[in-house]
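Removed: one protein chain of the complex. Kept in place: all other protein chains.
Up next, chain A:
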Amino acid sequence: MGERMVHEEEKLEGFETRILGIKDEIAREEFTAKLTRIRKEIRELRNGLDLLDKVQGAVSEGQKELADEVQEKNIKEGEQVQNNLDSPNQIDRRRRLGTCGLDNKSCSTGVFASGHSMSADMIRRYSRQLLVPAFGVSGQEKLSKSSVLVVGMGGLGSPVALYLAASGVGKLGLVDNDVVELSNLHRQIIHTEGFIGQTKVSSAVSACLGVNSSLKVKEYGNGLNAANAVQIISQYDVVVDATDNLPTRYIINDACVATGKPLVSGAALGLEGQLTVYNHKNGPCYRCLFPTPQPVSTRQRCSDNGVLGVVPGIIGAFQALEAIKLASGVGETLNSRMLLLDALSTRIHMVRLRGRNSECVSCGDAPQILASNLWEYDYERFTQSTLSEEEPKPQNLIAKEDRVSAEELQKYLESGKAYVLLDVRDPHEYAISSLSNSLNIPLSSLKEKLPVLRSALLDSSGKLVNGDHSVQTEQLVEDDRRGWFRMSGRRIN
């Protein structure tokens, strides 16, 4: 009985082993079949995707040509995560199309839907800006729907226009009535040698479109004046003052206040720069700060006082930044604050400014200058200067008979008679060019250096080098306009 039981048990175990073997076999077969099916499905999927690729490839032929290395690298960085989800073909497609992996039309409904209105071209072009968290897609979209007017295509306006064009502002207006000159090129970097003699606006438009052909740009070659300011400025969201003269600065300010536009104001001279945003968030306007124009005699101009090219470049770049922030609604702008740059020692002062003046004739509670009457305001009379950086007529020159003309001087020098030619300009001006055998004593130090002049005038015997021609050092005449002193080389016959 016991033996039989053992035998039966062994038989049973044998059955069980066989059954398990069969089960395994069935499972393996089922698994293999499943695998084959899955492989087949994958193959079909791939074929389908290849077909899709071909169709899309034909559609986005032009886009593919524009694909660049930058984009390639950008996608690779973000690829890692997506790799787990997508077939190699999908990855490849996304790489060619742009960041979200779907073309424009399907983007809003697809897996990578973003709801924005940017084309694949825009995403590619502005990708580095889109990656800035504080700016991003919403900043770029607002910027691309905004318009900025830049008044002045000089040292400040050059970087402003270029950066705004490059960054993708919706509409750019450029104002200037000047032509490009050789002496502009050291700082007005938007212009090139080929444009010398042509208008600055046409040169600037060409440069901006060269950077971004998708830009909408409008040129105003007649400059800004009281008659056209309100009409032009009212068409823009943000205004940049990159001009070089006082009356235009007041016109731009008043027109911005009258039409409610924020004004990004910059200035540069020598090795100094200033920057602020007027008429924004209850901050002051230009008139709040400077209700009375600076006296004519105290003003300095680039053409008199010089300017290191990079200084307006820095301030202009800052202006572009403020304009981009205003247009995109991103960040904090410079309203009620002013940036002062001392480029010589690389120091920046950030200064807190007064608020809006309720009695200001432009932005006050009872303004006198309005959109309706701005055109009749006499800005040239108010500032006592013309609407250009052009040299105004000197007001207080010495009498003609007290002057020596260049021809007269040459004749005299050639006559062989003894003379002392005194040049009272500053040493850096004298170093640029001077007449040979001249004596340079800057006017500011003339009084203390009179003995030097006296000894130059006397020959070895102690007599005047030329008895009948000499210089009267007392004849100091102030040139009212520039606040400079000039000296007459008066003859005493």
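Please note the rule applied: a contact is a pair of C-beta atoms (placed from the backbone, for glycine too) under 8 Å apart; a residue touches a chain by one contact, two chains touch by 3 or more; residues count from 1.
As a convention for this text, contacts and distances are computed from a predicted model.
Chemist: Using the UniProt record as the reference, specify the protein name of the hidden chain from among "C-CAP/cofactor C-like domain-containing protein", "UBC core domain-containing protein", "DNA-directed RNA polymerase III subunit RPC6" or "Ubiquitin-related modifier 1 homolog".
Modeler: UniProt lists the chain left out of the view as "Ubiquitin-related modifier 1 homolog".
Chemist: For the chain that's not shown, point to the residue among A:S183, A:N222, A:Q235 or A:N305 touching it.
Modeler: A:N305
Chemist: Could you tell me which of A:V179, A:A267, A:V404 or A:L439 touches the chain that is not displayed?
Modeler: A:A267
Chemist: Which residue from A:R354, A:K411 or A:R454 sits in contact with the chain not drawn here?
Modeler: A:R354
Chemist: From the list A:G14, A:G48, A:G194 or A:P295, pick the residue that touches the absent chain.
Modeler: The one listed residue touching the chain not shown is A:P295.
Chemist: I'm checking contacts with the chain that's been left out. Which of A:D342, A:E359 or A:E408 qualifies?
Modeler: Residue touching the absent chain, from the options given: A:D342.
Chemist: Spell out the interface residues on chain A facing the chain that's missing from view.
Modeler: 152, 154-157, 242-246, 249, 266-270, 272-274, 289-295, 297-302, 305, 307, 312, 338, 340, 342, 345, 349-354, 444, 483
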